[in-house]
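This report concerns only the one structure given below.
What you see is the complex with one protein chain gone and the rest in place.
So, chain A:
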Amino acid sequence: MPYLSGEETVKELRRALCNPNVHSDPLRHRNAVLRVIRAMSQGVDVSALFSEMVKACATVDIVQKKLIYIFLCSYAAVNPELSLLVINTLRKDCQDPNPMVRSLALRNMTNLRLSSLVEYVEQPLIAGLRDRAACVRRVAVLGWAKLHDLQPDSEIDAAVVNELYSLLRDPDPVVMVNCLRALEGILKEEGGVVINKPITHHLLNRLKECDIWGQCEVLKFLQRYQPQSEDELFDILSLLDASLVSPHPPVMAATVGLFLSLCGSLPAVGLSALRRAQGPLLAACGSGSREMRFTALCHIQLLLRSLPGLLGAHYKRFFCGYAEPAFIKQRKMKVLVELVNDDNVAMLLDEMKGYCTDVNPDTAQAAISAIGHIGRSYSDRSLEILVGLLGLKQDHITSAVVQTMRDLLWVCPQCSSTVCLALEECEDTMQDAQGRQALLWMLGVYGERISSAPYKLEVFIDDVRNETSAGVKLELLTASMRLFLCRPAEMQDMLGRLLHHYIEEETDMCVRDQALLYYRLLHCGKEETEKVLQGRRSDPSLGVLIGPPAESISQWAHSFNTLAPLLQSTFKPDSKPQLSDALRCDPVETSGNCPDKQMDSSTHIQTSSSAAPLSLSVSPALSPEKFERLWLQPRAQHDEHAAEDDCLWIEESIQCPAVFQCSAQSLQASLQLVNVQTLAFTPAHARPWKVYLYTRMQLDSRGSTLILGELVHCEEEPVNEKERTRAPAAAPQEEKTVRVTLRQQPRDDETLKAFLSILTTVLHTHSSSNETLP
């Protein structure tokens, strides 16, 4: 269809519409109208034809009517006066013996969206609610919602609202569902439609009559109902059991959503509902529609957060098909990573290996990093594949592999020997800045074990003028410095050249400053330099806490069956860095998963001034003797003179089952993750179980505050008087309670509370991960 200039078309169409010959022939008349609509849908502005179209409205031909109504609804807003002319025709049509005509007129009357027409519309709408044809009632019910939307300020008559409530008992299920929808809109300010017990049971009984769309809608509304007793709850749940395994994914999803919201207080029931829904969800994952597959995959990811081992046996269902689009493949890999266990790891890695050479570089990269993740628990097998991939000498693959190796090293330092061996043989220069940065980091940190490291750095240093990425420059500086410390003879000349270049010629201030800093640092002598540069090369605590703890359903239940899971594109590598992310207590630790960015203490110097509001640190160190002195000294008088001393004591009980059963080392490691130092602790099963810890906290302007703490758990007998008085009341919970005493000096209530919440989070994370471990 050729595009004509708008004006010409409109003129031409007007001539056709006004032609009396055309008017006399209904077919030709209809054809002329059709051409107007066609022009409209092609984007021509035909609003100038409004009056002609209004005239054409007076016809007995339903098809023509429908076409004209489409036109009128599109252009009524720009021609409110002329639209008044239509209302008579529409009102007449509302009396038509043919229900189809009545519903059509009523629907379009409300679709005009003109507030000036409201007074003419109300009466037909009231009549429409009592119409004997269901299709008219459907339209009339929704008409009231449209009317309310048009005039949100004016109240809809209470009688109408009552009538709508009574229409919930309409024999036609669509009318019933429309009533819910309309009432929800009309009563939005009062919290939407009221779902009480009789309405709930009425809706449940009629659920079967609705089509799948109606069922979904009703199930969504039922989420608002709170059953009055547990018996009633279980009655409802058993009524819904069939929908839970419905072959229609929308119904299944809506039912699961309802189960989750009803069983908020009964997580076990929610979990078993999820287990039952896994079949239909899996079936949706194999649906013919790839969009449906994608949706199901995203929801399975949610499910796995609470039921980590759920679909382990079905891992083959998540193998990627060759023709599947990249976004499905990448989701599937994320699911596969979650499903890995001792039985399937061999098959799974074998399959993943195939994806690493995918034509789509993003998919290949995702596969490689997925293998890296599996490597955290099965490092030997994964590394074997990763090392093999280096042999392919494909630029994007090498880059992804190097980054993956770096991330793996950060968590599992025991892999270092294999990685160093592989790096020794890796000759490639990568185009990708991320990859080069990762390579440099590893060369710097493990330089003493890679014999060819200086020569690899030399390539970079020789090429320093062509380097554009600031990240790579910084990393190169740090790596050269580190390597210089362990292999001075080979590095001295190169480092000199590098520093000279960066100090004299570099335009990036950040890089130049860093170079200057290092230069001055070297003047301070080897020991000082080492102190600054010997950052942590790995984070064993991440390794200790591997195996993500099962989250509770309530963490994600609200986003189930919404668009949120589909939009989540960020790869959550594992849940550990979230811990430090969530706490935001130390900028160094927040980059836990990407050590290239800011992990050495030298960069720490730069960043700590701009740190997050809450910054913990363990330096300067506190000796055990000093701790003891501080801890014991004000204790005698802390009730009376606490305020004078400018120190603050608080005691709190934290519910964390099983924290005291796990090894002290792992607790220490996870506390260190948030920069809390443990000084002393009792063996795991000794009673009372005690841990002493301390940290310093940065106050924005007033220097720092020192926090000392004691964790006590005792099951036999309470240690002090306070505990004894509390014991009878808290007896059943005591098993799971750790009592925390904190002393802060100088006092600052807010930071102390913040610290307590950090501590609580750590203990919770720790104890829940401990529970899931066998």
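Throughout what follows, a contact is a pair of C-beta atoms (placed from the backbone, for glycine too) under 8 Å apart; a residue touches a chain by one contact, two chains touch by 3 or more; residues count from 1.
By definition in this document, contacts and distances are computed from a predicted model.
Candidate names were "AP-4 complex subunit mu-1-like", "TBPL2 protein", "DNA replication complex GINS protein PSF2" or "Neutral alpha-glucosidase AB", and the UniProt protein name of the unshown chain is "AP-4 complex subunit mu-1-like".
Touch with the chain omitted from the figure is made, among A:Ser51, A:Asn162, A:Gln226 or A:Ser289, by A:Ser289.
The chain omitted from view is touched by exactly one of A:Val194, A:Leu563 or A:Ala680, namely A:Leu563.
Of A:Pro152, A:Pro171, A:Gly388 or A:Pro488, it is A:Gly388 that touches the chain left out of the display. Although one chain is not shown, part of chain A still touches it, namely residues 1, 12, 15-16, 19, 21-22, 25, 27-28, 30-31, 34-35, 37-38, 41, 62-63, 66-67, 70, 100, 107, 135, 138-139, 142, 145-146, 174, 177-178, 181, 211-213, 216-217, 220, 247-250, 252-254, 257, 279-280, 283-284, 286, 288-292, 294-296, 298, 314, 316-317, 319-327, 347, 350-351, 354, 357, 359, 388, 391-394, 561-567, 569.
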